[in-house]
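Here's a slice of the assembly, chains where they normally sit.
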């Protein structure tokens, strides 16, 4: 498969981690121009990726920039101790991330919670906004009385195009023009390629939010190029297409068959073994599409999952942004 | 009591109807510079007020402009037939109101739902936004394919200062700068002076929303002067102060005593008979305040009431703004 095809195909991959996996599988090895570093600590795997060259960007189908991914497979188990640990690690990692990309400790921040209140798997952004520790009004109204250790933070949930009739990007730009933040942190629900990543993964990226990514209607990007302000995106996959479940599962079945057939599984899946991932997904979509089978789906327990992970993100953000918030017990500051 | 005092006192009166009642009671008669017209139809009383002079404005403590009030005492009874009738009348009255103040039938409209999703009596604005029939994105993306009878409508819920850290007025101004509407319709929950008006009254006014009115934190107004675009406000009283319940009730008790005492009730309530309303409210506040008695309160059934009245307002707006929506059966277009 040509790199061009791959890039086109990757347009729909929200997680840099998954884009890298696909690119490596297709190219049989490491992608040039992509640095990566993985650390694991008691159930939390943190992957720091950097796409450094145009070539790497083209192959990955991802912008040049920094990407950090938290993978916590047990996060769906409603273990509050684990949730607190993730929030604490996220606070530390996020604070470092901002310094690494050159954001000062006193930069004014606007948190933008993308998505729709009334669609549970798409409500991540609005729930984070609701739990963010905002201070801008205190800086505006009584600047001399703000306690040390707090920075100027504001937060908005602009809504989705189908409800407002206005592109989120336009709403955010209007608010940026009026409130003049130094940095935007955009929170968004993503689509994943793999069911086990849904509601267990958090991605941080300094590349903003681009048309076509995310699960909503966001044709115009939320990026530094458009808004004139750096944009860090925090995304959590909360949905995936039925077709990607199927395509992904075929890989797992092949691996499973190989393992149990002592290497003699070559061709076990016939045509499915001989075509590449892209073609396979295409095939699955053609088979499912006409019948209403290819919906975006989400786990049955999404109400609880979204609340848990939104609290982790909000707690992590509050502690990362305000030095006064105790970074060893971050959860106390949200409900 | 001097007019100056009255004006100061009236700052807190959200309903023009109540401001007029107070001014008339204090001044023993009609207020100069205020025109008024009342019509009643099967349980729906519509009062059209116009404050035409500076003097009238000063005495009323209300801006020069047009005010229309719907009073529907039975609206808390969950009678869906009555609700449909009110929505239908509201659609007709609102369409006429826009023409009367010179807004064209094709003017682009931005609906602004003020208030807080998570505080039920303050959620009127966001719920109306959710049920508004928005079309702006169709006009932007495929202008030639929009069916006749629809105008360009968008809708946002900017949130409240305590959640966003940014004044609603600033957020709206940013959005107006980007989306260029010809008219803003701002929806807000109000405070009333009388419990029987709570969730039974709808006010339309072409004066915008001024600092100090409403129940939220809105120091900067949402007005034509500030935003450069005409602003029509639709308000529904959903809360009132405990102290105004008490002060108001003392009047009712006096009336009740007079009626049953054949005119001999003069002085029945001692001091409470000899002081005027303003002083009485002051006294009640002093008595209640320190002990946490003077809360804003709302009827116990507020969840249902707010949903019902938000649907009426949204249905009425949708039919008033889009000619294609059947004005004889407006409720079919919202949930």
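Chains: A and B, in written order; residue numbering restarts at 1 for each.
As a working rule, a contact is a pair of C-beta atoms (placed from the backbone, for glycine too) under 8 Å apart; a residue touches a chain by one contact, two chains touch by 3 or more.
Predicted model, so just to flag it, every value in this text is computed and none were measured.
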Whole-complex copies, counting every chain including the 2 in place: 4
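In the analysis below, only the chains that are shown with their structure count from here on.
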Quick one: report the Å distance separating chain A from chain B, using the average Cα coordinate of each chain. 42
What residues on chain B touch chain A, complex-wise? 117-118, 129-130, 134-137, 153-159, 161-167, 170-171, 173-179
